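First comes the structure, then the notes that go with it.
The complex appears here minus one protein chain, its other protein chains still in place.
Chain IDs A, B and C follow the sequence of writing; residue 1 opens each chain.
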Amino acid sequence: MTLSVSDLAVSFGGVTALDGVSFAVRPGSITSVIGPNGAGKTTAFNAITGYLRPTGGRITYDGAALSGLRPSAIARRGIVRTFQRTSIFPSLSVADNVLTGLHLRSTAGFFDVLAGRRRLTAEESSLAADADGIIAFVGLGHRHDEIASALPYGEQRLVELALALAARPRVLLLDEPGAGMTGVEKTVVSELIRKVREQGVTILLVEHDMRMVMGISDTVIVLNHGRVIAEGTPGEIQAHPDVIRAYLGAQHGPA
Amino acid sequence: MDQLLQHLVNGLVLGGTYALLGIGLTLIFGLMNVVNFAHGEFYTLGAYVAFAGIALAGLNFNLAILAAIVVGAALGWLCEVTLLRPLRNESIDTTMLVMIGVWIAMQNGELLVWGGVAKSIPHPYPTAPLVMGPVAIAPLRIIVLVLAVGLIASSWLLIHQTKLGRAMRATFQDRDTAALMGVSIGRVHAATFAFGSALASAAGALLGPVFLAYPSMGDLASLKAFSVVILGGLGNLTGATVGGLLLGIAEELGAGYISSGYRDAVGFVIIILVLLLRPSGLFARQERIG
Amino acid sequence: MAQPEALLRLEDLHAGYGHVPALRGLDLLVAPGELVCLIGANGAGKTSALRAISGLLPPSRGRIVFADREIQNTAPAEILKAGIAHCPEGRRVFPYLTVEENLSMGAYVRRDRSAITADVEQVCTHFPILAERRRQMAGTLSGGEQQMLAIARALMARPRLILFDEPSLGLAPTIVESTFAIIADIRRRGTTVLMVEQNAYAALRMADRAYVMETGRIVLEGAARDLLADDHVRRAYLGA
Partner (left out) sequence: MRALGRGLLAAALVTLPLWLADPYYLHVAIMAGIFGVLALSLNLLLGYAGQLSLGHAAFFGIGAYTSALLTLKCLWSFWPALAAAIALAAAAGWLIGRLALKLRGAYFVLVTISFAGVISLVSVNWIELTNGPLGLPGVPAPDLGPWSLRTKPAYYYLVLSGVALSYAVCRRLVRSRIGRAFVALRENEPLAESIGVDVTHYLVLAAVVSAAMAGLGGSLYAHYTRFVSPEVFLFTYTVTMVIMVIAGGKGTLAGPLVGAVLFTVLPEALRAAASWQWQMLAYGLLLVLLVFFLPRGIVPQIVASFSGHPRSAPGSRAPLR
């Protein structure tokens, strides 16, 4: 049940975005990928989830290759992501957003639907119950029927998280879940991430807010210029000279 | 072989005007991201302005073409300012629907003003074809080709040698940074739409006397313009020029050697094939970075 | 309460992208002739601050005062004419314009044709590499050359204040050094500089004063020399 990336390379028109990146995400852990702007974090996410085709390397989950699969097929294997920019179905209500997110938990095909089978009704009501459960889990019960795009920003990000959870992830990739949030909201999100992990979901996180990263991660992977420059516990990473150099520049040397 | 040369020459005349249509549309589509279904209506407009100028107002041929250009530019500018500017932040489908509305309204407006009967546009050139070896060509067609080439060259100069053209190219390549340089995006858009419409109008005024002017002539013109843009790639002037000439020649050859009934199918087939096989156009290069 | 020594002053500035707040009450001051740097972790709002100053991101609240004039509701072209040039993140040269055309885009708002021509020549003597590549498409230049061009293009507006956004981003270390040298030189010649930079230590070494930003506001400010020694900076970046 390990998500592992080996020797992953991505380049766009001659510009190398990832250059031989390898890491493994321990099942049940919260692992964060950090690095300065342009280090290749989101590129790695896009490659893992099938949104872009790597130029080299292997991505496997539970031993099976993910490379070459389409995003929907990767989601079907339990690897679900969120996006850096808020990504919701804007004109649907919160409930309909989550109901849509439950796509993989339902089975009705075209002819079932046309025939209006009884089984369908049962499935629909169980989906509605699932949706309510997820909405309550992320704490949006009071927003159940509101249009998602009309919610405040912080709550939109919770809708996004609910959508991802609805797809029943085994590995959840979160791309900057705390971006643009206030301190309080970040605490709420961190708490939610911990609760998701407690349910056995492995978490891979890209995040800029170091307090959040250091607070919840088991392992931190640092990317710089498309390579892994360090991997370790939060404490190790904070003291790692290469990491400090990547973030702050050389402390001493010619001005 | 003789036939082939004749087809090539006819194709070139047709292609010159297609290139004008294509250049206009490729700028509008590429720079403003507006799918301008009314483009062909500016072509029709040009033909009728030429008709009105020559047959009714007694203008001379060149002045009538100039009038078509001026009217096309003015109406294009008006269209941008009143209809497209308020919708600049809307999706591409919204502006597309509006332009479909403009198309229908303009076409039926023309039908109301001019009636459904095709008008023949008088011109001062002799009708007897010039025979050069195996090729016979009407003097009017030579004039049309010369004027089309002249207009293509002036568009090229405008885009590459003037401050406005530089601002247009910069906006196309990176709208945000162009704004940062102080370019007024609104003004560039209005100028682009006016310019593109003027070229379409010119094409209509040029080709109108060769064939006839009738209200639905713009439908096919729009289609050809889109084929040219798709052949040449968005915002690509050279692509539009070469694409226009290629389309003109391909149509002549198709009509000559396959069946004249399928002449207009060439454009459709080009659109389908190019979009499916090479969506960025045959002459595409990556114009936009980031 | 006018503070006469300020060339640029931001007061309680709020701005965002749709529902996403980026600036949450930013206060900042740049005095004439200063080199001020704005540092902070990714996503802290540094780029948004520069975009608000140059008119690309209209603020929802607060004031921006430049040379005693409020400019928070002014179009980018007017701000540029007033004397603020912005050298954007990632260089953003126009790839299919020649080097020379890029330079003249920098002077787009100016009307003094002959002076512009003279300035192009002057920039070319100042950056010989650009003179060599004058007729080349900017997209064919190397990263370092593009950075020179972006800086030169900003200078073409003859600004009183230049905003630099991450000038070192994605450049090789030797190029980074020469870029910083050029920026220092620009300041020496009398142009005020406000710089956003992720390479915090390098930025602090060359700046007079610095601000540390976090989630859309300033959390720390002071003389660059003091901040260099302050552990707060490291904490802002690494959350330690």
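Some notes on this structure:
FYI, contacts are C-beta pairs under 8 Å (C-beta built on N, C-alpha and C of every residue); 3 or more make two chains touch, one makes a residue touch a chain.
Just so it is clear, the model here is predicted, and its values are computed rather than measured.
Touch, as defined at the top, links the missing chain to these shown chains in the whole complex: A, B. Touching the missing chain, out of B:Leu20, B:Val35, B:Val49 or B:Ile249, is residue B:Val35. Per the touch definition above, the residue from A:Thr42, A:Ser67 or A:Ser87 contacting the chain not shown is A:Ser87. Interface note: of A:Ile34, A:Ala167 or A:Val196, the residue touching the hidden chain in the full complex is A:Ala167. Contact residues of subunit B toward the unshown chain are 29, 35, 83, 86-87, 90-94, 96-98, 100-109, 111-112, 219, 223, 226, 230, 259, 261-262, 264-265, 267-269, 271-272, 275-276, 279. The set of subunit A residues touching the chain not shown comprises 49, 51, 70-73, 75-76, 80-83, 87-93, 96, 99-104, 106, 108, 110, 113-114, 116, 120, 124, 127, 145, 147, 163-164, 166-167.
Basically, only the chains that are shown with their structure count from here on.
Of all chains present, the one whose mean CA position sits nearest the global mean of protein CA atoms is C. Ranked by how far their CA centres sit from the centre of subunit C, the chains are topped by B.
If you average the CA atoms of subunit B and of subunit C, the two centres end up 42 Å from each other.
Once the centre of each chain is set as its mean CA position, subunit A and subunit B turn out to be 48 Å apart. If each chain is reduced to the centroid of its CA atoms, subunit A and subunit C end up 33 Å from each other.
Residue positions of subunit C with contacts to 2 or more other chains are absent. Looking at the complex, you find that subunit B touches subunit C at residues 163, 166-167, 169-170, 173-174, 176-184, 287, 289-290.
Per the touch definition, subunit A reaches subunit C in the complex via residues 36-38, 86, 149, 151-153, 156, 176, 179-183, 208-215, 238, 243-244, 247-251, 254-255.
By the touch rule above, subunit C contacts subunit A in their complex via residues 16, 18-22, 24, 41-43, 166, 169-170, 177, 198-203, 205-206, 215, 233-234, 237-240.
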